[in-house]
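These notes concern the structure reproduced below.
Removed from the display is one protein chain of the complex; every other protein chain stays in position.
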Amino acid sequence: MIQEIINATINGIPIKVPAGTSILQAAQGVQVKIPTLCKHKDLLPTAACGLCIVNIAGSPKKPRACCTPIEEGMEITTHDSDLTDIRRSTLELILSNHPNECLTCGRNGNCELQSLAGDFGLRQDLIPRYVRELPCDDSTGSIILDFRKCIKCGRCVQVCQDVQNVWALSFLERGINNRMAPAGDILLNESPCIRCGQCSAHCPTGAIVESDEVTTVWDALHDENKYCTVQVAPSVRVALGEAFGLPPGTNLTKKIYAALRRLGFKAVFDTNFSADLTIMEEASEFIERFVHGKGEIPLITSCCPAWVDYMEKRFSDFIPNFSTAKSPQQMMGVMTKTYYAEKVNMDPAKIYQVSIMPCTAKKYELERTDEMYASGYKDVDVALTTREFARLIKQSGIDFLNLPDEEADSILGEYSGAGTIFGYTGGVMEAALRTAYFKVTGKNLQQEAIDIQPVRGLEGVKEAEIDVEGTKVRVAVAHAIGNVEKVLNKVRAARDSGEETPYHFIEVMACPGGCIGGGGQPYGIDNEVRMARIRGLEADDRDCKLRFSHENPEIQAAYKDFLGEPLSEKAEALLHTKYVARPSYSK
Amino acid sequence: METLTLDTFVTKSKSDSPSGPYIKVGMDTGGIAAGAARVLEVLQEEVKLAGLDLPVLPTGSLGYSFVDPLVEVKTESGLRTVYGKIDEESAKQIISDHLKEGKLLDDHVVASRKRTNDLGDTQTFAILVKDTSCDGGDKTQFFQASFEEDFRHEGLTGKVQVVRALDMGIYGEGLVVKLLPSGVTYANILTRDIAQIVDQSLKGDKVVDHRVYAKNDPQNRVVLRNCGRVNPESLEDYVAAGGYQGLAKALKASPEETISTMKDSGLRGRGGAGFPTWLKWKLTSDVEADQKYVICNGDEGDPGAFMDRSVLEGDPHSVLEGLMLAGYAVGATKGWFYIRAEYPLAVERIRIAIEQAQEAGILGEKVLGTDFSFDAEIRLGAGAFVCGEETALIASIEGMRGSPEPRPPYPSVKGLWDKPTSINNVETLAAVPAIMAKGARWYSSIGTEKSKGTKVFAVTGKVKYPQLVEVPMGTSLQQIVFDVCGGVLDDIPIKGVQTGGPSGGVIPEQHLNTPVTYETLQELGSIMGSGGMLIMDEHDCMVDVAKFYLKFCVDESCGKCAPCRIGGYQMLQLLELISSGKASLEDLSHIERICNAMKKASLCGLGQTAPNPVLSTLRYFKNEYIAYIEGGPRYARQRKRELAGKPERKAS
Partner (left out) sequence: MNMSAAPPVALQEPEPDVLEEIQHLLDKWKDKEGNLIMILHEIQNKYGFVPRDVALAVAKRLEIRLAQIYEVLTFYHYFKLVAPGKHNITVCNGTACYLKGCAQLIQKLETILGIPEGQTTKDQMFHLETVRCIGCCGMSPAMVVDGRTLGKVKPDDMKALVDDIKTIEKASGEERDN
């Protein structure tokens, strides 16, 4: 289809854009920034904030740039004294309905409302402040809702309902009482919330923030009785830099190791190692089911705790299909408190494990079921999001960007390229297939076939057929959890009609783009940022000497010295878990 | 009703009209609230007891809300008498006096507003008398006695009745007498005129020229043509009154011709904004789609407006016919009535109308045997004024919050379930069949250059006779308030007229002579709106009125966009400060700033127009705001006492 090209002008600058382009998008193309607090690149315009109004020659109205498509011959003015005045008045109104708590707010310094107020030079409150007193909701332990700070932009509700299809957040009431809240005015942890944190990643203010546990970590680090260990997740290394002004995708693995060591961690491990371990278990599990027919097909990945929660609440009929392998975070925890403890001859009771995660749901996973205490202790003690980790570094006085590179500690520090790509959508699938291929055929994929392209990229559902020496393995990859329903419905339909399953292996990650787009990552997410972070991890994979989990020597050692082999009794006891159906509403 | 085809239908004529005597009771919400249901019961019982053979039927509202409940009696002779303020007692009298003895009831007759200066050849059998002067004492009784005495002298006693009327539709014209059945009316009669009238007009056949009151009522009932006349629950009645003839006519020609008729008629949307109806239809018609919809917006929500309710309750088939015509014009096969849940009677009447039309083959597959298929369903509102906004209404039918969406895309392109949709308001749709039946030229001859046709207003507030009024566009407020509705309660000087409800403004006394059109009202800082008209006397506080309307908008704001959600609330707080005497002049400038932001940055019409009542009162009555600011809390308290005291003094 040939796309119609529209001619118009913005502030006198001629533009040519495809039909359907909004004024806001077109303005960005000619270096004009129109302020907005509600429009987010990931989302459809909600038209809520009213700041992006513009003038169009010949029209008495001031349409919103976010949702007005450019029409042929439009002469658009985006900035003049009248528009600025109206924007200032609207901002004043928004501020008059917002608590004056910037200094103690979770978004201090990176709040979209705060920046705009600064840009517009608002110096005093002209209108009396009215803020409805509503208590914070910290019931999930992952995300804190501070309803008073909400500006009703609608981003979180759209992300939660339309992108994630979770429907934990909603708008209640109307008018001045219109508010974002869990459906039916219950607590968030009584709602269908899966703690993916996408609401917090999209919130322009401090109304939704991660539950901050930085001080807990400080306390542990200062506790002489605790032997602090740490793991850092794949996707953190390519996003953390953004909190320090670096472009997205910059790989900071070795500076992160150095920073963690300076913070006082006695052992610095890498979740990439346990990602390799997860692959060993999961690929074996896949072969058991696919080749030996022991267990349900398709096998569905389970390393995303938000997805696990979602499945238990909405798709519990797929419990038998779930990989019982624990997530890399939990495998690392249990391995630290058993295998490592044994090796260094340390009482596991003294070992304290911190994980640095891109994710708010990882906080929930720590206590998800009894199996999260497989070492006899809480396997991972506390999970920090990337955003919290950035604050921890800043509080410690470490000149992060100028740190020398350092390495992770053995025996849980080495990783393969397959481990690192766990951080983006399709990565778990790709890593598992690399190892499964080897396990089935006894040889590795050819160099040029290692990158399994069809499962890469930001398409919501990706499907592929992988040829394993004549056997076709049909796989599906879904991310942004709203997309999972389509995939599972296909499986259900086949199952109900007794037809052959459309897929053998399904990977699901709750966040758009996978963990690199996690709810706990630095602010400012959009597809451009997601792709940059993915490119960062892809490069890390390519640069790795080892591209296969089964070739990771520390993995081989762990099996040889401690676990035996994948799916051994010990591995089952330590590295696997169970699932139960849960109600969407606990109230 | 038998199934009709287009051919049999158009040959049906008014001769089918149920003739013969009847009693009709105004069973609209207002009438029922005033006791009409009981009156209907009593009349039915009494008719039975008296062994009379005439039907007692429900009908809609004639619009005369101030004299509810209304009863219309048509006798064998064909004479129709309207009675107002009927209770059980007077209902019984209608049977015993009027029907059995041919005697009209005193103090209940609502005179027809048709007036003439031609006595005709029928003998006068009764005269209606009424003192319409505004000087306090009602001399009607004395007036009646004077006539009766004269009749005794002249030997007319027993031949011509002298009846005290309840309402003459003439106000401030002294003693008024109306001769029945001719309709010759005399006004400003002095005692000495009585003998002359009796002599010339009752005994002779000459009109007393110098007292004739031939000024016609400015009203012209197009939309309300059937209200209070047909039985709203009878398809036969509607058809007999010329109903579905417009549809039949349209179906014989192309949809384009229907649109072009609407274009020639000049009809503009009566919901408030005045968008040309034909253009709305054309835009929807032009879009190619497998499914299109038409919606009747019956979510009338302006506080103090009940035009749409009256039409839905009084003449549901006309609205249905209008919706079908809209459907035919735009190419829709499905229509929706979106009606306030607070209007149960309107919902019920529309439901019955749909059922009847379906049974008669007017609605459904192959309408009247043609290739046009159309069906209609009802969906209820649930108490959200903002759902009058097209995109919010659509969201509401779809089962979502009634929050407006940005336009474009307009509903004509992407509406209900993303299908092209045309939304028209009740009053607009009710006018359509009349235009189709009588022709565009007829309609466009009514009204002004740019505002064609008639408009229905609900006149309430400090007015003597609150009622529904339908006048040609261009009629002045002065005429509406004083000539039709009798002026201000207790004859207190008028301060202004609020039009357009919460989106409108106050027109001050000095502009009352302005002809009412879309454009003139806008120039004066108000809008036509849906037709609420609130009369305010000089005691009324304009800051209070502004606050009332603003509070309404604050309560009804969907809360989606910041300028409306917060702006409205904060402005209301500032107005509260003013009316408690605690504000400063600076607060007035804040109010103006907020108004500006709301007007220009709100997403939908509700927010954009919510500041109008404040802005228009600031424009004409700024002194009242200043008085609060300068007078301080003491003045505010005093004013509050004054305002609270007033309703106690009043009785109407």
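Some notes on this structure:
Think of it as A and B in the order they're written, each chain with its own count starting at 1.
Quick note on the criterion: contacts are C-beta pairs under 8 Å (C-beta built on N, C-alpha and C of every residue); 3 or more make two chains touch, one makes a residue touch a chain.
Only a predicted model underlies this, so the values are computations on that prediction, with no experimental measurement involved.
Remark: the omitted chain is touched by one listed residue; of A:Tyr227, A:Phe265, A:Trp307 or A:Phe322 this is A:Phe322. Only one of B:Ala329, B:Val516 or B:Met536 touches the absent chain when the whole complex is considered: B:Met536.
Set against the missing chain, the residues B:Leu105, B:Val207, B:Ala305 or B:Ile507 yield one that touches it, B:Ala305.
Screening A:His479, A:Arg533, A:His550 or A:His576 against the full complex identifies A:His576 as the residue touching the chain left out. Interface note for the absent chain: among B:Asp118, B:Asp205 or B:Glu398, the touching residue is B:Glu398. Interface residues of chain A with the unshown chain, by the touch rule above, are 161, 167-174, 182-185, 192, 285, 288, 295, 316-317, 319-320, 322, 324, 567, 572, 576, 578-585. Contact residues of chain B toward the unshown chain are 29-30, 32-34, 65-66, 68, 301-306, 309, 336, 341-343, 377, 379-385, 396-403, 417, 458, 460-462, 466-467, 498, 501, 532, 534, 536, 540, 545, 548-549, 552, 555-556, 558, 644, 646-648, 650-652.
Throughout what follows, only the chains that are shown with their structure count from here on.
Chain A and chain B have CA centres that are 59 Å apart.
Residues 45-51, 53, 62-64, 67-69, 85-87, 89-90, 93-94, 96-97, 126-128, 130, 151-152, 154, 171, 173-178 of chain A are the ones that touch chain B when the two sit in their complex.
Across the complex, chain B meets chain A through its residues 384, 401, 405-406, 408, 554-563, 565-570, 573-574, 590, 593-594, 596-597, 600-603.
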